[in-house]
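This is the structure, below, for whatever I ask next.
With one protein chain withheld, the remaining protein chains of the complex are depicted in position.
The letters A and B name the chains in turn, as written, and every chain counts its residues from 1.
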Amino acid sequence: MSDTDLANDGGIKLVMAVVRPDKLGDVKRSLAETGAPSLTVTNVSGRGSQPAKKGQWRGEEYTVDLHQKVKIECVVSDIPADDVVDAIQEGAATGEPGDGKVFVIDVEDAVQIRTGERGRDAV
Amino acid sequence: MSDTDLANDGGIKLVMAVVRPDKLGDVKRSLAETGAPSLTVTNVSGRGSQPAKKGQWRGEEYTVDLHQKVKIECVVSDIPADDVVDAIQEGAATGEPGDGKVFVIDVEDAVQIRTGERGRDAV
Partner (left out) sequence: MSDTDLANDGGIKLVMAVVRPDKLGDVKRSLAETGAPSLTVTNVSGRGSQPAKKGQWRGEEYTVDLHQKVKIECVVSDIPADDVVDAIQEGAATGEPGDGKVFVIDVEDAVQIRTGERGRDAV
């Protein structure tokens, strides 16, 4: 079997998503069903392309420009990155502004710390 | 128009910076003025190349070796990554040790979760 018969053309991919915190459970379920249960979660805040919202507090104007989100990182080799992207989108989408983004990045090597295994099988 | 006429040679870039927490506001303003307002912020800690500082607390010596920083991630397609780097540097620099670093990483694909749009236009 040639490399290009393997998922991700024989490579390893990092799928990084920023989603609504209350969608984390749905995304985890969706990823597990796709066969990609391993993930790393980080609490983040951020803003997309919408202008900042202005509010008032005790007579002072303030700007709410960073919203709480969670970052989900999922490294895959045998599962196509596209399937992971689809699973995340399915779990995270509400159709309202602020649903988030997914980015795919190439990974050159992977190591499982417990075993020392390297490469695609370490993912 | 050929791909190479596009910003970032037709690619998508992740600009990842680690800066002083009290410079976040200046960096956000500087990025917005550059036309790259979208970003993700993470509270991190870290150390650069300086040796750790030693202190004393109740007679015990301790080492302060991780300083609070914020990580700023900014993915761009139509705006050159170099402009984003410049905007971050302009917002974050004080000239003193500890100002931070900026790293540029290639992104293979991007998806806007709300619309399902993919590629450069999804950024």
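Keep in mind that, in the parts below, a contact is a pair of C-beta atoms (placed from the backbone, for glycine too) under 8 Å apart; a residue touches a chain by one contact, two chains touch by 3 or more.
This structure is a prediction, so every number in the text was calculated from the model and none was measured.
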Checked against the full complex, the residue among B:74, B:102 or B:123 that touches the missing chain is B:102
Just name the one of B:29, B:71 or B:118 that touches the chain not displayed here.
-> B:71
Contact residue for the chain not shown (choose from B:24, B:74, B:88 or B:111) | B:88
It is residues of chain A that touch the chain not shown, namely 12, 14, 28, 37-42, 75, 105-114, 116, 122-123
Residues in chain B touching the chain absent from view | 13, 17-19, 42-49, 65-66, 69, 71, 81, 85, 88-89, 92-106
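Everything that follows uses one rule, which is that only the chains that are shown with their structure count from here on.
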Dist(centroid_CA(chain A), centroid_CA(chain B)) in Å evaluates to 18
